[in-house]
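All protein chains but one are shown at their positions in the complex.
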Amino acid sequence: MIKFQEIKKSFLVSLWFMFLTFPIMVIRVNPIEKIVEWRWKNMIIVGIGSFLLSFVWRYMLKKREAGEKRAETWESGKTSFMQRILEERRFYIPLVTGLTIIAVAFPFIFSMYQTSIMTTALMYIVLGLGLNIVVGLAGLLDLGYVAFYAVGAYSYALLNHHFGLGFWSALPIGAVLGFIFGILLGFPVLRLRGDYLAIVTLGFGEIIRLVLKNWNEFSFGPSGIANIDRPGFFGIQFSLQAATIYLYFLMIGLVIFTIIVVNRLQNSRIGRAWIALREDETACQAMGIDKTRTKLRAFALGATWAGMVGVIFAAKTTFINPASFTFLESAMILSIVVLGGMGSISGVIIGALILILLPEYLRAFSDYRVLIFGAIMVIMMVFRPQGIISNIRRTYKFNE
Amino acid sequence: MEYFLELVLGGLTRGSIYALIALGYTMVYGIIELINFAHGEIYMIGAFTALIFTSVLTLLGFNEIAVIVLASLLAVIYSSAYGYTVEKIVYKPLRHAPRLSPLISAIGMSIFLQNYVLLAQTSDFLPFPNLIPEFEFIKPYRYIISSPEIVILITTSTVMILLTFLIKFTRIGKAMRATAQDMNMAMLVGVNVNRVISITFVIGSALAALGGVLIASHVGQINFYIGFIAGIKAFTAAVLGGIGSIPGAVLGALILGLTESFATGYVSSDYEDVFAFGLLVLILIFRPAGILGRVTTKKV
Amino acid sequence: MLRLRNINSFYGNIQVLKNVNIEISKGEIITLIGANGAGKTTTLMTISGLVPPRSGEITFMGKTIHNMSPDRIVSLGISQVPEGRRIFPYLTVLENLDMGAFLRSDKKNIKKDMEYIFDLFPILDQRRNQSGGTLSGGEQQMLAISRAIMARPTLLLLDEPSLGLAPLILRQLFETIKKITIENRITVFLVEQNANLALKAAHRGYVMENGCITLSDSAENLLSNENVRKAYLGL
Partner (left out) sequence: MNTILEVKNLTMDFGGLRALDHLDLNVVEGEITAIIGPNGAGKTTFFNCITGIYNPNEGEILSSPPGKKRKKINGLKPNHVTKKGIARTFQNIRLFSNMTVLENVMIGRHCRTSSGIIGAILRGRSTIKEEKDVVDFSYNILKKTGISHLVNEFAKNLPYGAQRRLEIARAIATEPFLLLLDEPAAGMNPRETRELDELITRLRDEDNISILMIEHDMKLVMSLSDRIFVVDYGRKIAQGTPCDIINNPIVIKAYLGEDFDA
């Protein structure tokens, strides 16, 4: 039974939002032709929508509160359904085999267009996993991640343009440059507190983009660089179709490589130090961990992966310009990590697939894509900060 | 010399608008120690609301002065309402969460609001009517200063004085200062801290809206993205002056305004934003406490 | 007047108060003594609503207060002088006192109360426009107590007023506290580590160990009780 009180509350919320959205949602003006358009329909939609949503919101808040209480009093021995699937070999092995078959067959079953989209999704998986090292494991909120992506992309584009350097030589160079930029940018700023770090990295990201946009002699300005070579294979150049498939498999390879690396790092001395640093810096230092050095490693490593994917991005689109490297791109990668679950590999993969593929297939959605990214960040933080799949800690067995 | 004067006045104008927005950051930070990432968007919504109501009211046949006053008033009311709502959705449920959480959710809110305006309105730049009439007495000096600049300078300084008065002498002002210094103790003397936080968001948003109206009519065009850049610049100003300090925010904003004015005037206008971002990065690295900020020893 | 019944309070996962029962009648000075970390401060924070209890019941003058917000509880007449004084460091002495009277609107009486306080502590009068952070420890403690008095409480919660004060100042301070509370008919709940001082000032006392009340008796009896001494020095 929904109480009268609840209905009244929701009604008030609904009234409030109708008032709040009135100028932006209902009125649209065209100052040049002096036309005003009234869209009263929107007000009704907002009214009904917020009325219903306020019930959901309150219900979820209540559930969250109850959950907090329970976690405090009970031993939290329970793991979620998703975690159990991922932990138990019985489920795990068929799942991996199935995924492998689908991944291999994909480009031969679906069209080039689909394959190309999937490749993009795979790129975001790698970007997400890279950012996950920085944000998820080390707890450093990096809002300028896209800067390193740009470094990778431009280094291939410029090397290719000026010196005709091939994809495979540029890939390690992009990675190294990403790493170097990570160190250079990270060194001065990693002493800063969380929110300052976020803003400074955001500032750095914008500076790099603005420099690329304005420094015509170096980067060809806003018009960007075109006709970048697609990746070849020992000097063989592919047709467009073959190249798409080639790139797809290349990305599959990179995804697997990244998963292995991140997984190994997570369960290593360094990975543990990152997580500990996220939990409590002072205690970490008292344990003999060098704060700055450890953070710098995470930051630079994340940048390395962004640099690598940047090279691939340039090779895939064959055209780049500064407009591809805005703050929104960073925000999108961040929302992948947040949605999937900070620190969780499988979470990030699922997060990337949802956020990149869904808007592609649900065309009606695609306008609302960025809006939804924003909403996801808010909703996840308020109701499920650990993401879809929370990070699982490894357990050890000992025989006495 | 005249060019120099022009740059100084231009810088002060710019700076005083940044100050209006920076105050919101600094006040919110002073109380909940968090950066309100969505603050720039509140300012943008203020500018849009003003634009929308200006057009509507003009069409309805109101005279010029009435349009200016009403549109500004509505912008302030709506921005305050948005600020209030943002706090309730993004910050209040996360009062006891780890710091990263409200940070991310506020970034999310900022992206959401940008796209909300983009989708409900337009992605194009809209021409913003010049609300401020040309004054006669200014005509001889118009190569140095324009009447909008005068209006902006007078409005912002009046607002600053009012705000100082509010913070210094009123009941709510004292409650705000007490909450900023020691939230738990403020509760123990009977301050309703939740209300103080809401009011802080409302006041900050109102100031941002005013800034939005002034700068939009000064620059002459707006779009959904203006909040992002303005937000970062105002934040730079707040940090430059020492975040949490109200006179610091004003000082920082004026310095930033002048820096930008001189940098674009004497160096190059292509890199206008780079100067601001560069300044931000430099302060945070070398003096994160800012000019008037208090350096505190952390307790272990 | 105030009654805590089976109070259980937590900080995060850790239970700090275990089935605490305390009763205070009007006009009494009650003290709660115990070693560091026993849960004394948490008891006060639970009463003031900053650490709401997980279970149990608190009533004040017949009203249930354990689910009220801190500002409501203050408005009912419970003021606290927290541990470490917690003066607003950048507010002046006058403003600090003003904050104490935050919920009152009777300007005339506020003025009168301020004069009363300046009579009691002339040093605060001298420093009225100085910011709170620049006062000495003793002066801060006077200010903290005065600030709490400005709310015209019926129940005053005092948390370790002796902390970091030199013995001479301490003795004067306790004399003044006694004077204020008698003159204004304020009931006092005093939490102290300095057992000797506290028990001498109080009518009754409770002894707390590990979040439990282990003893409660009249102050004289506790003062001569061997167990109290043991609880402190482990002799």
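Chains: A, B and C, in written order; residue numbering restarts at 1 for each.
By definition in this document, a contact is a pair of C-beta atoms (placed from the backbone, for glycine too) under 8 Å apart; a residue touches a chain by one contact, two chains touch by 3 or more.
Remember, it's a predicted structure, so these values are computed and weren't measured experimentally.
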Contact residue for the chain not shown (choose from C:134, C:172 or C:221): C:134
Residue touching the undisplayed chain, where the options are A:134, A:273, A:376 or A:389: A:273
Positions on chain C where the hidden chain makes contact: 12-16, 35-37, 84, 133-134, 160, 162-164, 167, 170-171, 193-198, 210-211, 229, 232-235
For chain A, residues in touch with the removed chain: 75-76, 261, 264-265, 268-273, 275-276, 279-280, 282-291, 297, 301, 393-396, 398
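In this section, only the chains that are shown with their structure count from here on.
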Averaged-CA centre spacing for the pair chain C and chain B, given as whole angstrom: 42
Per-residue overlap in chain A, given as positions that touch at least 2 other chains: none
Chain C, residues touching no fewer than two other chains: none
Touching residues (chain side chain B, partner chain A) in the complex: 34-35, 45, 48-49, 51-53, 55-56, 58-59, 74, 78, 81-82, 85, 89-90, 93-94, 97-105, 107-117, 119-122, 126-129, 228, 232, 235, 239, 270-271, 273-274, 277-278, 280-281, 284-285, 288, 300
Contact set on chain C toward chain B in their complex: 48-50, 69-71, 74-75, 79-80, 82, 86, 88-91, 95, 98-100, 102-103, 147, 151
Parts of chain A lying in touch with chain B, wherever the complex brings them together: 16, 19-21, 23-25, 27-29, 31-32, 34, 36, 42, 61, 64, 139, 141, 143, 188-189, 192-196, 198-200, 202-204, 206-207, 210-211, 214, 282, 327-328, 331, 334-335, 338, 367-368, 370-371, 373-378, 381-382, 385
